[in-house]
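Moving on, here comes chain A:
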Amino acid sequence: MRFAGRMSLAVIVALAFAAPASAKQTVKIGAALSMTGPAAAYGANQKVGIQAAVEEINKSGALKDVVLEAVIEDDASTKEQGIAVFQRFINKDRVAAIIGPTLSNTAYATNPLAQQAKVPVVAVSNTAPKGITDIGDYIWRVSLTEGQVIPGALKTLQGKLGFKKAGVLYGNDDAFTQAGYTVMKSALADLKIEVVAEQTFAKPDRDYNAQLTSLLALKPDILVVSALIENASGIVAQARQLGWTGPIFGGNGFNNPVLIKNAGPAAEGVYVGTAWNRSSTDEANTKFLASMKARGVDPDQFATQAYVGVLVVAEAIKQAGNKGGRDDIKAGFAKVMSLSTPLGKFSFLPNRDGDHTPAVQVVKDGKFQILQ
Partner candidate 1 sequence: MSGQQVINGLFLGSIYALFALGYTLVFGVLDILNLAHAAVFMLASFVALTLVASAGLHILLALPLAVLVAGLLGLVLERVAFRPLRGRADSNISGLISSLAMAAIFEAIAHEIWGPNVARFPFGTLTDKQLHVLGGVVSRLQLTIIGVALGLFLVLWWLVQRTRLGREVRAVAESPRAARILGVDVDRAIAASFFISSALGGAAGVLFGLAFNSVSPDMGRSVELKGLAVIILGGMGSMTGAVLAGFALGLVEVFVVAHLGGSYRDAVSFATLFLILVLRPRGLFGAPSLREA
Partner candidate 2 sequence: MTALLALEGVERVFGGVRAVDGASFEVRPGEVHGLIGPNGAGKTTIINLVSGLLQPTGGAVHVGGQPIRGLAPHRIAALGVARTFQNIRLFPELSARDNVIVGEHLRRKESLPARLLGLPPAREAEQRVRERAEALLARVGLEDRMRERVKNLSYGEQRRVEIARALAAEPKLLLLDEPTAGMNPVEVEAVAALIAKVAAEGHSVLLVEHNVRLVMDVCHVITVLNFGKVIAEGPPAKVAEDPAVITAYLGGPA
């Protein structure tokens, strides 16, 4: 009798726990981020963005019974571990979608595996103009390529400042900065801007005085720079120290609060062509900034795009009728239209690249401001 009683109690307890669980459906989203290695700084920021988005969506109840769960793994900035993480997500964690990986070079190695396994991938920081979404119909991208941002931004800027001669400086040992340079070069050619000289640096470098001196000696009207943030603030500071007071133009890599923090007054007059207008007063953006502030984070573009990556996945689930299967999400992506995000109204292009309005910002009074 006593035994039976305990049994029935156990059954009741089990049922009590099982009942809500059966109604709730957990959808796992894998995030392959570079938390160690050369790209560690980006992975760390992306992680914050992803966690924030997942928490907010779950709390809002926008997906009804679907609960998102982020599974975050470190790819150590290598393709070897990137591949291992993807296979884990695909076969072991059985995630419904994958966000990442941080680096384009890793994406070339990992995304074909997801394509083969029919697992949708959302790239949130791959900006290589070619070859990412070309991998297949399961590969989607939130991050605008430099090709979508730089030419328009340079055109706007030239209309305002009227420069004719540019000095170009770029990091040639990094896929991101080299791709950015290629875009800048053709954009400058299209605008018929003379390039007085090109100089390069390597990602570990912290001294750019020699390159800047030889560029400035040729009297350009503007410095056009393709650099990641760890180089960007140093380049800006050293250019100013060498007496350069003219405009400096940078791409997505410059869109980072660290630029202002580390370059200080030297950052004044830096123009940034970027996917994310951090000073936008759009509600989605102000809400995002507030929520990040509450977490003690001053977000950069990487955090923002990662955040939007989760929003886009959530929207896809919603569009698929609150179903979180792999193909549901893939089908849902195609229906994401004018989604309100911190990046602006977001849609996908037919080639699965992201589409929203890029911005040109200028650093003024110690703040990023939209170029009026």
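The rule is simple: a contact is a pair of C-beta atoms (placed from the backbone, for glycine too) under 8 Å apart; a residue touches a chain by one contact, two chains touch by 3 or more; residues count from 1.
These made the cut because all candidates are chains of the complex that A comes from, given by their letters.
Everything quoted here is computed from the prediction, not taken from an experiment.
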{"item": "Direct contact with chain A in this complex, candidates 1 or 2", "value": "1"}
{"item": "In the complex with candidate 1, residue positions of chain A that touch it", "value": "36, 38, 40-41, 43-44, 172, 198-202, 204-207, 209-211, 213-214, 217, 229-230, 233-234, 237-238, 241-243, 258, 261-262, 264"}
